[in-house]
Structures are given as structure tokens and as C-alpha cells.
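This report refers to the structure that appears directly beneath it.
The other protein chains are all here in position, but one chain of the complex has been omitted.
The block that comes next holds chain A.
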Amino acid sequence: MDSVIERLHQGEHIPERVVAQICSLAEELLVEESNIQLIPTPVTVCGDIHGQLHDLFTLFETGGACPDERYLFLGDFVDRGFFSVETFLLLLSLKVRYPDRVYLIRGNHESRQISASYGFYDECLRKYGNASVWRMCCEVFDHLSLGALIGGPGGVFCVHGGLSPEIRTMDEIRKIDRKQEVPHEGPMCDLLWSDPEDGYAFDSVDWSLSSRGAGFIFGEAPVKEFHQRNNTTLIARAHQLVVQGYHEMFDGQLVTVWSAPNYCYRCGNDAAVLTIDDDMNREYKVFEASDHTKMHATGQGRAPLPQYFL
């Protein structure tokens, strides 16, 4: 496993049969995990990565090398960026090599339907000439857990998207049968998809349907009630781009952490990770895009080549 990790750092291609080995080892580990993993402090929480492998290297420089530091990744490892395969394989290899130093939970992009349309599938085809690597990874996706609790009572509840109106306690999450493709509806879908809101006159609203017709948006009251019921003090989630890398809401009862700097090679945003120490203090560490990601940057800051558009 060490040589695989080294090769991924060197930007080398990982043969299909090695991918198969990593995936099956990872599945064996993940299948044993509870829907909500209990993680001791200190730990560094990371948001969306989206295939930005070189920024993941910067993340480890920022937060401290793995396995010296403990890490929790909140999902959305793949899609959008150009190195989804290598990013996911690196995280899986680290998980297999250091199971109690690396924790992974599922994002909405860790699904067949989404990763088929937003880059991961195409990348697998391009790099392997067939879809078997994509299929193997999707099998692993189905085994990823749905959330984490950092530090026990008074701790931090971690999830990719947010709350569900049909989930009141963490025990209810523990009872979900998670080993399936992310469903279109229901609590499992909500945990991976829903968004908090405190803007545009949302302060008095607890829950709303999305204008899109499906999906939930939650305000402060459900967050407060979740903390009371579950004896937690913070919800750490990812899923939405935040320009400064992190964004606290509801008087610090919830935070969005985003770990893909210069997202999609054109946003110019910072990224951040959140370290929770033994006294449950929060420390945000902000980092910028790697030179590699900047190299891919399009449009902004340069004079583009003329086009005879009509």
C-alpha cells in the first residue's frame, strides 16, 4: 500500500488490477463501520475535494501529514476536477493503510447517477479505456458511511449535506440501510443533499422545500433542536462552495467547510480545513490553490484568444 501511495504522489498511473485490490480491501473495512462513525479528538475535518489531487497534497501540508494527524473527509472526492481517480484512490489507500487515522463519509457525488454525468465516469473511460474502474469505485461508494460524531457528548456531528426533517436522533441515522445507491428521496438522500440557509429573509423559517421541487433547506430552529436532542454543539458539513473556505452560521452552531481551492479552476476561492482539538476548540486553516491548479486556470486574469463567434 505504501508504494501505491508513493506512486499516486508521483502522478503515476495505477493499473486496473491494483485498483481492484484497493477497492476490495477498502470495502472490507468500510462494511464494518457504523452509519455514524465515532471519531476521537484531535481531528481535522475536510470538505469537498472534487478531484483536485494537487490541492489535496496542499491540504495535507496545511493540516499536517497523514498519519501524523487524524483526518475526516466529508465526501465529494470525485467529479469536476481532472484527477478524481487519483484523488479517490489516494484517500482509499490511506484509509486501508491507516484505518484509524483516516475517515471517509459519503457525499452526493459518490453515487452512480451523479458521477456518471459530472466527470468521474468520463475520466475513468479516458484513463482506463473502459468503465470497470468506475464500477468498482461505485461499489465502494455504497459502503461509505453517512456521518460521524467527533468527541462524544457535546461533540461535533459531521455530515455531507445537512439535516432531514424526518431525522430527530443519531440513532435514527444508525438504523438506515445505507448499502445502496443514494436514493432520490428520504432521510439518506437528505443527509447528503440538504442545505442550511440564513439569508434572504429566512430567519423565521425552520424548513422549506427547494424551489427546484425536490430537496430541503433548513434554518436555525432544526439545528438547535438537533443539538438539544443529540447532545451535540456543532454540525460540520460541506457540499456548498464558500469563498473563504469556511462559513459559520446560526451563531456558530453549524459550519460549512470547503476544501477545493480555485474550484473548477476558475472560482478564485480559498479552501479550508477545520481542526477540532481535545477541548473541542475549533481552528480553521485556510489554504490557496496549488501551482498545478492555477496552471489549469481558465479565463480569469489573462487575455483570451480571439474567437470569431456569431
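What we mean here is this: contacts are C-beta pairs under 8 Å (C-beta built on N, C-alpha and C of every residue); 3 or more make two chains touch, one makes a residue touch a chain; residues count from 1.
The working rule: contacts and distances are computed from a predicted model.
As stated in its UniProt record, the chain not included in the shown complex is "Tip41 protein", which appears among "Nuclear transcription factor Y subunit B", "IBH1-like N-terminal domain-containing protein", "Tip41 protein" or "D-xylulose reductase". Among A:E61, A:E185 or A:E283, only A:E185 touches the chain that is left out of the view.
Check A:P15, A:P40, A:G152 or A:P165 against the missing chain and you find that the one touching it is A:P165.
Where chain A meets the chain that is not shown, the touching residues are 108-109, 114, 117-119, 121-122, 164-169, 171-172, 184-187, 193, 195, 197, 199-202, 205-217, 221-222, 225, 228-229, 240-244, 247, 266-269, 299-310.
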